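The other protein chains are all here in position, but one chain of the complex has been omitted.
Up next, chain A:
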Amino acid sequence: MFGYILRRGLGAVLILLVVSAVTFLLFYALPADPARLSCGKTCTPQSLAQIRHSMGLDRPLPVQYWQFLHGVFAGRHFDTVWCAAPCLGYSFVNQQSVSSTLADRFPATLSLAAGASVLILTVGVGFGILAALRRGRALDKQLTAVALVGASMQVYFLGIVARYLLVDQLDLLPQPGYTGITSDPGKWFGGMLLPWITLAVVSAATYVRFTRSAMIEAESQEYVRTARAQGLPPRVVHLRYAWRAALTLVLTQFGLDLGVFLGSAVITETTFNIHGIAQLAVTSVTNLDLPMITGTVLVAATFIVVCNTAVDFCYALIDPRVRL
């Protein structure tokens, strides 16, 4: 177990190194100059050179990357300011510390992802099992049809319509938006409710269909037949024996989807005006804000690596044949 955690940890560090290096390379492949952007309209060559120097852009790329790494692992100097490790630098645009901006923005994205995941899994998997148990009957057909409609929706469409109807017109839900969970848990929950529900409707639909087919596939396992041959009631046969095989498939799908959720967070955050990491990433790219871009990319990559590790742990919990 300890060896496994160590291996995964080292693997994660390696992944993050590669990701950050690629981000640097891609940034310099852009035909744009962040110094020029900061310099403004009345830009003299002297001030441009000065800005370029203060941004550290006048040094060769490997040196810049090395300085970045040094900052992350051991801290670094910015002119007179000491930035302690892990130092991700300061924004080109507003000179804010990247780390503190990320710390500020990440909880919103995490709230969105965690709450939506819980809802998607409970609703999607629950209805999927129900549909599988009632296969071929009216409930199954209704659930499958509703799921198809849900899966055809898009967050930016459904979210805006739902917001107009449920919040603005009927006043059933509070205005969406992010409040820190520690400052006001009630307001946090209320503000996240509409985004969660919207995400759940769109994505849970996939899980209804997926869980249904995973359950039906699991039903054909021979040990499910053995359970029936032992005289166990259908409920136990399905929920204890067939479900365990389906769970592995659902978990695999969820592990893959976590990355997709994060990718689509840009749209969700924009739709509901939630200032999360994804919105920050888009703004940073538009502003050619390299330190902030690198920061958001690293946070996203870390999130994915951590989630995948968690999924692997869950595999081992579900299936005794899996050794970590």
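One rule holds in what follows: contacts are C-beta pairs under 8 Å (C-beta built on N, C-alpha and C of every residue); 3 or more make two chains touch, one makes a residue touch a chain; residues count from 1.
The rule is short, and it goes like this: contacts and distances are computed from a predicted model.
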item	value
Per UniProt, the name of the complex member that is left out, chosen from "Phenylacetic acid degradation protein", "Carbon-monoxide dehydrogenase medium subunit", "NADH-quinone oxidoreductase subunit D" or "ABC transporter ATP-binding protein"	"ABC transporter ATP-binding protein"
Full-complex contact with the absent chain, from A:Val208, A:Ala227 or A:Leu262	A:Ala227
Interface with the unshown chain - residue positions in chain A	135-136, 221-223, 225-234, 236, 240-241, 244-245, 318-321
